[in-house]
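The complex appears here minus one protein chain, its other protein chains still in place.
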Amino acid sequence: MGKKKLQGKIKKASRFLRKKGKPPGTVTYMGMRDKEASKVSIISYNETEVRSYRPKNIQEILDEKNSNHVSWIDISGLTDEAFVENLGAQLHLNTLILEDTVNVNIRPKVDEYEDYIFAVLKMLYLDAADEVVIEQVALVLVKDAVLVFQEVEMDVFNAVRERIETKSGRVRRMGADYLFFSLMDAIVDNYFVILEHISAKVDHLEDEVYDHPNPEVARKIQDLKKEVMKVRRVISPVKEMVGRLIDTQNPLITKDTKLFLRDILDHTIEINESLQIYREMIMSLMEMYMSNMSNKMNEVMKVLTIMASIFIPLTFIAGIYGMNFDNMPELHSKNGYFVVWGVMIAIFIGMMFYFKRRRWL
Amino acid sequence: MGKKKLQGKIKKASRFLRKKGKPPGTVTYMGMRDKEASKVSIISYNETEVRSYRPKNIQEILDEKNSNHVSWIDISGLTDEAFVENLGAQLHLNTLILEDTVNVNIRPKVDEYEDYIFAVLKMLYLDAADEVVIEQVALVLVKDAVLVFQEVEMDVFNAVRERIETKSGRVRRMGADYLFFSLMDAIVDNYFVILEHISAKVDHLEDEVYDHPNPEVARKIQDLKKEVMKVRRVISPVKEMVGRLIDTQNPLITKDTKLFLRDILDHTIEINESLQIYREMIMSLMEMYMSNMSNKMNEVMKVLTIMASIFIPLTFIAGIYGMNFDNMPELHSKNGYFVVWGVMIAIFIGMMFYFKRRRWL
Amino acid sequence: MGKKKLQGKIKKASRFLRKKGKPPGTVTYMGMRDKEASKVSIISYNETEVRSYRPKNIQEILDEKNSNHVSWIDISGLTDEAFVENLGAQLHLNTLILEDTVNVNIRPKVDEYEDYIFAVLKMLYLDAADEVVIEQVALVLVKDAVLVFQEVEMDVFNAVRERIETKSGRVRRMGADYLFFSLMDAIVDNYFVILEHISAKVDHLEDEVYDHPNPEVARKIQDLKKEVMKVRRVISPVKEMVGRLIDTQNPLITKDTKLFLRDILDHTIEINESLQIYREMIMSLMEMYMSNMSNKMNEVMKVLTIMASIFIPLTFIAGIYGMNFDNMPELHSKNGYFVVWGVMIAIFIGMMFYFKRRRWL
Amino acid sequence: MGKKKLQGKIKKASRFLRKKGKPPGTVTYMGMRDKEASKVSIISYNETEVRSYRPKNIQEILDEKNSNHVSWIDISGLTDEAFVENLGAQLHLNTLILEDTVNVNIRPKVDEYEDYIFAVLKMLYLDAADEVVIEQVALVLVKDAVLVFQEVEMDVFNAVRERIETKSGRVRRMGADYLFFSLMDAIVDNYFVILEHISAKVDHLEDEVYDHPNPEVARKIQDLKKEVMKVRRVISPVKEMVGRLIDTQNPLITKDTKLFLRDILDHTIEINESLQIYREMIMSLMEMYMSNMSNKMNEVMKVLTIMASIFIPLTFIAGIYGMNFDNMPELHSKNGYFVVWGVMIAIFIGMMFYFKRRRWL
Partner (left out) sequence: MGKKKLQGKIKKASRFLRKKGKPPGTVTYMGMRDKEASKVSIISYNETEVRSYRPKNIQEILDEKNSNHVSWIDISGLTDEAFVENLGAQLHLNTLILEDTVNVNIRPKVDEYEDYIFAVLKMLYLDAADEVVIEQVALVLVKDAVLVFQEVEMDVFNAVRERIETKSGRVRRMGADYLFFSLMDAIVDNYFVILEHISAKVDHLEDEVYDHPNPEVARKIQDLKKEVMKVRRVISPVKEMVGRLIDTQNPLITKDTKLFLRDILDHTIEINESLQIYREMIMSLMEMYMSNMSNKMNEVMKVLTIMASIFIPLTFIAGIYGMNFDNMPELHSKNGYFVVWGVMIAIFIGMMFYFKRRRWL
């Protein structure tokens, strides 16, 4: 694990160096995947027909874009910087947005240009080890087409694809802006899975805090806090993004679609509120953990104090009569030993009574 | 209990899955009740007459809506998705609001459309176990009618029903918007019962923190904190909602009714402030609990220290004269034993005096 | 005390029930006083003459209002709901403000109507037990008159009455709006007495935290925190209220009076800042208390550790030579006993030196 | 000290009573100095000549104001309320600002009137005991003159006076508004001395927290926190004040001077940021103090535990062989005593090894 982490750090550092000093607008892949060719797939549809295929070259993509179908042009794999730059140039996209497309570390945002709208979102999912993984998705809405740039093809868009193919819902009847919305909606919908996951973890840690408070639990609480911070960071800008899309004057987004965007807005407000609440709950967990620790300490100290308070005086009495003075009258009385036992038992009972009254027992 | 909780979680999860991947606008019941038919009841009134009945079919509802009476159309039971969808379509309601109507988990909100206003609120009440339960209520204000969608028929609207039937207050003299306001008002008025309940719990926990601070109390404090968070989450959006209704240009809401909405606004501000204060008081409780725990620890340690500080030196002295050296002159002096007792008592008194002066006794 | 508190709660609850379910605008007294008739007194003045009397019936009040004097109509006692409702109706006041007038629990606010301005403020004073008591005052500014609704006649307005009678200050030369301002000013001026009281308590608790930190002090700190919260809650809305009066377009308030209102605004800003600072100081007090507690614990533990660390090893040595082995050569050496004493004293001195160096002594 | 403090409180209280109940606009000195006559001095200058003198009566001040020189009219000593009131009346100043002038406890603010601008600032300096002292300065900018009201003549304006006399900088070439700015600038510049002082205290306390954490240090930290609160309270409103002067439409302040006011604005932003940072640093100090205390406790407990854990078992073994049973075979073996020593040493070494491994030694 440690080794893997170390390699991660080296990669991260070198990735950073790759970029530094280059002029702005340089299209440099900033992710951590190895280089491979980008894969392009296209779904082209209108109300009456659907066509799904892999274009052979960029020209085919350009032709598709100019058809009177709505086209969903999906580009998976962003390591091939030259391809992305070339494609972008042919589509007259600003080089700054191409830079952002392959820089998989940027903050979610919307940039409006005259002929297209560029949006970057983060896809969240749980990996095999149940950890939250973040993938970047860049969407470009142009007239009659949506370009989707992602590092790997993701499952989350399958539902949308299916709806197009089976003609369910509105998507086939509406324009590219509705497709754009549907893809964003699919991503945001998926955030609820992450919320569910965090919620379950909070519940689980709450049980652990009450049942077995130990440093391992504290560590898990802190780790969850960091996870929530990480998630919040990529989700919270979405609210503002969607708000800007709703307020935009750009004719690429129709009034009908804005009604649906309002729905995403409601979701993001809800998600942000939930994250805020989880955050507060995690802070409470830590507080509770500390309080339980302190309570355990109290318990430990009570046991010590009770044991010591009872036996130290008794041992002192035994010590007295273990002294070797020549002249100790008690030692020679017939019942001295039994009287001492009586005194000790009396002290013991008195102590127990005292501790009982102080509610220490 | 644990089992019930588990089942709750399974239901919650499956409910979530029910929705995922479906196109937006799909009317899917998201609550946890079993399927049963929706029950519709109508109260139709104007200044001179009232009529209360259960319509036999949707047509009767539509006819009612078009009468020149004000109609309160109450739909209880949201599991029958087809019915809700059908009714909504006949009334030309946007499918997005139908989706929200049966999704009983959404955030309180107001959506304005040209011909109707859609509001979602949360009804709060205490169940048999004195826990806060949240039910969703969706209100649709159309011309001359208010539709109320709720999971079960709730008592809270009885007062309004009575006022209509007995012609008390203004409701019979005013339009559908005043009915809409009256229903919201009934819900918000009920929030004060919850506040009262939280206030009582805070007072009770305060007494417990001072009288018997123990981990169980800390847990109750944390549980109350979570309850307040839960309540705050569903109440706090109401302020903004009502504010938007007051500012709306929509002719469905008259100026007279806005005066009354301002009254609800004042209430929600007051409720939010109270919740904020309860929150701070709960945080103080936790602080006080920690301080009391730490104080108890101090007490325990003092007892230990006093006992040990007094008897350990005395035991040492006894130990000295328990040694078996051949040549220990004190042992053979006639009053040695009594002198030692004298020394011990002197030490004891000195110690007591010392602890007294340090205010440990 | 406990009993009184309980009765308070029952009253509070029943008061709450009194209101629930009634239509908005119902004039229901929500305070805790017993029913008695309202007392009305009027001061009527212009630059040349003053007249002070108790009107016999409502008609006399109405006549007064229509005279060309400025009239201060003071209504004490709000339990007589019928009287308030009747008076309000005759003066064409909205029933909502009458409801608020007798509901002595509402938040300070200003409501503007076309012909009158309604303001609710809280009067704060210290009772015999030096606790902060809150009384509600409702002011209605109409043309040429100010109505003052209060539960009992309060001293705070005496200064204004005197100024009217002795013609000191501006009040006799100016209109009803200046009277309205003067009454608000008297209330706000009195807040400084409460601030003074809180400030003195903070100083006193600070001394106690340093001199005798004990759980009772912690409790007092928490109680003061609650008191500040309570005071802040009724004072903080005043700032916004006065701001709205300054910004109003309503001709009832002249430009000259607005200059004076700005003065109240400055005071409320100052008071809010002071409360904020007291709040932070109280938090510091609690922090300091915890730190002192923890320091006391350290002291206790040091005593224990020093005593135990010195005497446990010595007792061990004594124990060694208290053993009864047949063959223990040291026991028979002539100076054995004195050598052991020497060793013990050496250990004692060494320990003292060690603790000295660690600054524990 | 205690007595002085008490007297301070009595004065404060009586000062408060002096004001209560009086009509607004009453010019009542609210400071704590004894009554004495105000001293007036005037510096009158234009680009070519400077004249500095003490006017004999108010008429001379009025004449000066109407000359075509820029006049700096300095009034020291505010206890002479009649003089201030008279002067204000002659200059046609609103009585509200005269009230504020002699009320040395008000919040920094700017009030704009048609013919003059009134500003109140707080002068901060360190007294002999290195404590922060706050003095109020009121500035009134009228056409061609600036009136300065202060309790005592202060050093801080000497630099400005010198610049006027030596004709250095711009002041002689510009109008009264630039003089007004210069005086404010002198006050704000002086705030940096206080910042420096706080910064030094923070550094000093940081060293103390690490080197000798003790309750005295905690108290100093809390005192510094209060000092920062006090300073922040009088400095933070200045930012808003200056902002309003920059935005004002009043022709008394020229565009050129606004450029300089922007400079003060930058300074106040910087000062506020610094105070915020010191505040956070002080909170960190307290946190660090608590952590060091807790660490010290750990150290103390470790010593106790190590001593007790080693010697208690050994003492037990010695106790065993101090028993007086007739039949204890070990006692009669020749090497019994030496074997027991061996066992004890082994236990001792084992314990040391164990504590070493747990890093307690």
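To keep things simple, chains are lettered A, B, C and D as they appear, and every chain counts its residues starting from 1.
Convention: contacts are C-beta pairs under 8 Å (C-beta built on N, C-alpha and C of every residue); 3 or more make two chains touch, one makes a residue touch a chain.
It should be emphasised that the depicted structure is a prediction, and the values quoted were computed from it without experimental measurement.
Note that of D:T48, D:Q249 or D:N327, the residue touching the chain absent from this view is D:N327. When you scan A:I58, A:L96, A:V132 or A:I246 for touch with the missing chain, the hit is A:L96. From the options A:V50, A:L304 or A:M351, the residue with contact to the chain not on display is A:L304. Those residues of chain D that touch the chain absent from the view are 158-159, 162-163, 168-171, 182, 185, 189, 192-193, 196, 200, 210, 259-260, 262-263, 266, 269-270, 273, 277, 280-281, 284, 287-288, 290-292, 294-295, 297-298, 301-302, 304-305, 308-309, 312-313, 315-316, 319-320, 322-328, 358-360.
What chain A contributes to its contact with the hidden chain is residues 9, 13, 16, 20-26, 94, 96, 106-107, 109, 111, 214-215, 218-219, 222, 225-226, 229, 233, 286, 289-290, 293-294, 296-297, 299-301, 303-304, 307-308, 311-312, 314-315, 318-319, 321-324, 328, 330-332, 334-337, 340.
In this section, only the chains that are shown with their structure count from here on.
Considered apart from chain B, the assembly falls into separate touching groups, namely A | C, D. Measuring from the averaged C-alpha position of chain A to that of chain D gives a distance of 43 Å. For chain A, the set of residues that touch two or more other chains comprises 322.
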